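Take a look at the structure set out below.
A single protein chain has been removed from this complex, and every other one stays in its place.
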Amino acid sequence: MADLNRSIPAVPPVTAPLAGRAAPVPAPADEAEVAFDIRDFSLWYGTLQALFDVTIRIPARQVTAIIGPSGCGKSTFLRALNRMHELTPGTRITGTLLLHGEDLYSPAIDPTHVRRRVGMVFQKSNPFPTMSIAENVLAGLRLNGVRDKAFLRERLEQSLRMAALWDEVKDILGRPGVSLSGGQQQRVCIARALAVEPEILLMDEPCSALDPIATAKIEELIRDLRTRYTVVIVTHNMQQAARLSDRTAFFYLGKLVEYDATRTIFMNPANRQTEAYVSGRFG
Amino acid sequence: MKRFFDVELETFRSQLIRMGETAIEQVRAAMKALVESDASLAKRIIADDDQIDALEVTIDDEAIRYMNLRAPIASDLRLVIVGMKTSHDLERVGDEATSIAKRAIRLGAEPPLKPYIDLPRMAAIALEMLRDALDCFLQDDEAKAIAVCKRDAEVDNINRQLYRELTSFMLEKPETISRAIELMFISKSLERIADHATNIAEEMIYLSKGKDVRHTEELKKSHNQPAA
Partner (left out) sequence: MPATISIHPSAAQQARRRWTNQAMSAVLLACALAVMAPLFLVLYYLIREGATSLDWHFFTQLPKPTGEAGGGMANAIVGTLTLLAMAAGIGVPFGVMGGIYLAEYGSDRANDWLRFAADVLNGVPSIVWGMVVYALLVVPFKTFSAYAGGVALGMMMIPLVMRTTEEVLVLVPQGYREAALALGIARWRIIVVIVVRTALKGIVTGVLVALARVAGETAPLLFTALGNSFWSHRLSEPIAALPLQIFTYAISPYDDWHRQAWAGALVLMAMILLINLIVRVLSRERRFT
């Protein structure tokens, strides 16, 4: 059984003379700042257990991909990171989930506050139909009481630029949000999520409803976001996980099977199930 | 559309070019060490072989990583595979240069058998072949690559001629045998370098056209010419 907590850093590229390579691989330094520190986290829908003692440390300002077959709990886990599972009545959790050291599930914390710090982008783009593009992007701010027009204008442009959409929509900001193409709508949703300045961005299969070109644009966007935000992305597209992420977690039947640097997961996974899944031989 | 991982391919290409230039330099320096009986230069060449070896490991590592994580298609895939094979050829070229340098040290201890004319001539052709083959990497010139393959015959001829000369030397003056044998090995090394240049040229044709021309009739004819 694989040791779930093993964390092997990537072997550094060889530029030093050959003799240097004989030295032992240095011990993993705890250089990466940890965003999520999750221990023995379990989740039940009523009597049905969906997550089993998940222990994982998600680093800050990196892209972490979560992969696994359908029904393995990856979406459940993602939604637990910003308490979205509480929409379904009858869910309960055990274990600890810390965001930068703060317990997100402590009774003192308001779930609404959690969701302002941890944003989410969904599989099917869902810009609010009764609002224009500008209103959509600013919805999170205005509906939380922000009134300063200059600030809102600035944040609107900033968010749309970050979503690589400003040039395409700057002249049509008054048009309804739903009048854009699928890929543009998804980028509006990303801009909307970024406008409230979360620390973390969760993405639940953001590209699965899009064509390859729109997908490529969003992948470039995610790559850019990496420098400022921590991104956790659930994807069933293995190549996407391989391209985008720094670390990858493989879930199966509600358990975290393996979690490691992306290169290790795809090149040399420790667990047989992981290898079967990434090479397409699962099931 | 430019992707964020395009830069990795650019880095890969420049690493290959750097390895090629380093290999060419090693060969040229080795010949210089031989002709000028420069032992310290030769020792430096032997030490520097580590750089070429390290580059081979880096390039292979990077190629595997790129294939694993970026799933390259079409010309990107050909580039990565050709890169792996070329790095292997260039590493062997580096080893041959090291071997020449070692023999140069041994030969430098004694007076030269005869003035160095043929060996430098072979080296010059081999180096030109290497340079031309690596140029194809930047220029996509199939004709140039084919010309390199055909030039291999020249080097083979000089090698054969040198063998005959040295054999007669050894028969006439047995005290020259050790030196003559070193020279024969050096000639063999240069001939091998030319062969590697040919391999690289064939790989370049594959890279630019997707055509695998190894062991085909077109090129076999120029390789195997009947003994003169």
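To keep things simple, chains are lettered A and B as they appear, and every chain counts its residues starting from 1.
One rule holds for everything that comes next: a residue touches a chain if its C-beta (ideal position, glycine included) is under 8 Å from a C-beta of that chain, and two chains touch if they have at least 3 such contacts.
The structure displayed is predicted, hence computed values, not measured ones.
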Chains in view that touch the one left out, judged over the entire complex: A
Hidden partner chain, touching residue among A:Ile133, A:Leu165 or A:Ala193: A:Ala193
Contacting the left-out chain in the complete assembly, out of A:Arg61, A:Arg116 or A:Arg161: A:Arg116
Which residue of A:Ser179, A:Gln239 or A:Ser279 touches the chain not shown here: A:Ser179
On chain A, residues whose C-beta touches the chain left out of the figure: 82, 84, 87, 89, 112-117, 119-120, 122, 124, 126, 128-130, 139-140, 143-144, 176, 178-179, 189, 192-193, 196
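The rule is simple: only the chains that are shown with their structure count from here on.
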Chain centre separation in whole Å, for chain B relative to chain A (CA means): 49
For the chain A and chain B complex, residues of the former touching the latter: 13-19, 21, 213, 216-217, 219-220, 223, 239, 242-243, 262-263, 266-267
Contact set on chain B toward chain A in their complex: 1, 3-5, 50-51, 53-54, 57-58, 61-62, 64-65, 68-71
